[in-house]
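Missing here: one protein chain of the complex. Every other protein chain is in place.
Naming follows writing order (A and B), and every chain is counted from residue 1.
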Amino acid sequence: MFAFILSRILQALPVMLTVALISFAMFAYVGDPVAIMLGQDFTEAQRDALVRELGLDQPFFVQFAKFVVNAAQGEFGLSYRLSRPVAELIAERAPATLELAFCAAALALLVGVPMGVYTGLYRNSWLSRFFLTFSLIGVSLPTFLIGILLILIFSVWLGWLPSFGRGDVVQLGWWSTGFLTWSGIRALILPSITLGLFQLTLIMRLVRAEMLEVLRTDYIKFARARGLPNRAVHFGHALKNTLVPVITIAGLQLGAIIAFAIVTETVFQWPGMGLLFIQSVNAADIPVMAAYLLLIALVFVVINLVVDLLYYAVDPRLRVERGAVRGA
Amino acid sequence: MAALLEVRNLRVEFPTRRGVLTALDGVSFDIAAGEVLGVVGESGAGKSMTGAAIIGLLEPPGRIAGGEIRLDGQRIDNLPYERMRRIRGKEIGAIFQDPLTTLNPLYTVGRQLVETMQVHLGIGAAEARRRAIGWLEHVGIPAAAQRVDSYPHEFSGGMRQRVVIALALCAEPRLVVADEPTTALDVSIQAQIIALLKRLTREKGTAVMLITHDMGVIAETADRVAVMYAGRIAEIGPVREVVKHPRHPYSVGLMASIPPLDRRVERLAQIEGAMPRLSAIPPGCAFNPRCPHAFDRCRAERPELLEAGATRAACWLYDPASEKHVPESAIHG
Partner (left out) sequence: MAAPAFVRAFDSDLWWSFRRSPVTVLSAVVALVCVGGALLAPLLAPHNPFDLASLNLLDAFKPPAWAAEGDLAYPLGTDDQGRDMLSAIMYGARVSLLVGVSAVLFSTLLGVALGLLAGYLGGAVDAVLMRIADIQLTFPSILVALLVDGVVRAALPREVHDQVALFVVIFAIGISNWPQFARTVRGSTLVERNKEYVLAARVIGLSRLRIMLTHVLPNVLGPVLVIATLSLGFAILAEATLSFLGVGVPPTQPSLGTLIRIGNDFLFSGEWWITIFPGAALVAMVLSVNLLGDWLRDALNPKLR
């Protein structure tokens, strides 16, 4: 088990290093960081001092190594735009994005999986057709339009829910949460739906396709032939077998949710990392972009690891193969 | 003695875009308690379809469109799903073809046995587990007490088919429908599995409907045999008679195509042509286009099963009223 985790981490290292290289290249070669940091007026001496301070006079590999070491400690320098440490900016914004992503993912899974199971089991029912049509719309509407439509209906016309911001947040240490206040929870509703709707329809379609596939297998027919009740056949035998592909896609989608949060946060002026990122892209604020890129890569690597561990828990066949690897 | 299973004029249809296909047409046979009925025929002849209809698990859109199936005199072909479910596993067990795909890969074999027995026998978990181990021993799995917690992929194909047999028999059904139980196995394993099936069913007095295209298995195991062709029964009778003295021209061809062990032959006999598709079954006898003895009546009128010596054959040759009535000896020339 431990060896398995270790080997996965080792596999992820090249990916992280590649992304770090791209980040670093952006950082070091795009634009002129020295000129940007010094502003309009500076002397040649000031310039040289800053170049030395930033270590820009050192060889490429030394610079890159320093970048990696710093990055590993969460040290990304100052934002060009806000002149504050990037790490601080991100730490400030992360809770907003993570809470939003969590709600969206929970919505996608808790609604998407049952809808998928239902449409898979009762493929010709009226409700299934409705769900499928609905999912087609979910796939074709761009995220920002969903947000705009929700705002138009629920904020502008009906006036039920807030259309921007997080509402009142409660500070728990460095973490700010919107879960503990009524206005915080109300503020989460529309952005979560906006962000989760696409993934919801995707997961529903995936679960449906997998259910249809699994229901055709011999072991499901055999489970029926053994006279097991429908509930046991559908949920005990069929659903569990659809889990492996569902976990893969759901994991990847969780990553996509964090990325698509950029759009949702822009629509709802949600003070998270995505909004920070888009403001940085607009302002060509390279340090923030580089840090964000690395952070997203890290999130994906972690998600992949979790997905692998979940496989391990669900599918006994993998345990044996890995056991063999471990023994070797 | 009343038969355990009676199938009368069973008709199974598949509605398709191009019209309704009749997959089984007028299939009738009995299985007595403790009897082994072999069902043979080419692929697509309707053997598996018959088995699926009996356990009530026809693939949609297939449906029983006519006839009756009775178990112990009680009709089971028109039961609601839930009542039929209680019969499946409990009264009628099933064994499928490929043991590699028949077991759920995500559960231990013990769990699959336990759940089956708990559903049908109303026993506690501990008792079910004890019996599960007993069944594994019974079907010849070594170290059953440890293997009960193994997953299917940890067994070989032959061992898995033993597990499948245990699953089919664990609620002690009175009839087992075994659909090609050895086809997917290594030749060396086949005999063992058949021997096991034979031994267990004999011990428990379980009747078996053994579906296979392997005449060797039938000759070895069955008491009686039904030959199917294009969704109909061509001939049915005691296994020895059908193998040694087939009456229906199709059975004759089928038996002649089996290589004899006792002498060398230059060429195996083969039946010209191919079995018709379900959408193109000729009128009259389904076999008439390929039959060397076909005459006008065969092309116009469909034969019922007729007494033909020791067996019964759906062939006009055995109707004394036919214009071309041929005594059985003639077609063996």
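In this section, contacts are C-beta pairs under 8 Å (C-beta built on N, C-alpha and C of every residue); 3 or more make two chains touch, one makes a residue touch a chain.
This one's a predicted model, so the numbers in the text were calculated from it and none came from an experiment.
Judged over the whole assembly, touch between the missing chain and the shown ones holds for A. Looking at A:L6, A:A49, A:A72 or A:L152, the residue that reaches the missing chain in the full complex is A:L152. Only one of A:V51, A:L98, A:A232 or A:A256 touches the chain withheld from this view, namely A:A256.
From the options A:A87, A:L132, A:A209 or A:V281, the residue with contact to the chain not on display is A:V281. The set of chain A residues touching the chain not shown comprises 15, 18-19, 26, 30-31, 136, 139-145, 148-149, 151-152, 155-156, 163, 255-256, 259-260, 262-263, 266-267, 277-278, 280-282, 284, 286, 289, 293, 296-297, 300.
The rule is short, and it goes like this: only the chains that are shown with their structure count from here on.
Rounded to whole angstrom, the centroid-to-centroid distance between chain A and chain B, based on C-alpha atoms, equals 54 Å.
Those residues of chain A that touch chain B in the shared complex are 217-219, 221-230, 232, 236-237, 240-241, 314-317, 320. Those residues of chain B lying in contact with chain A across their complex are 55, 57, 81, 85-90, 93-94, 96-98, 101-108, 115-116, 119-120, 151, 153-154, 164, 167-168, 171.
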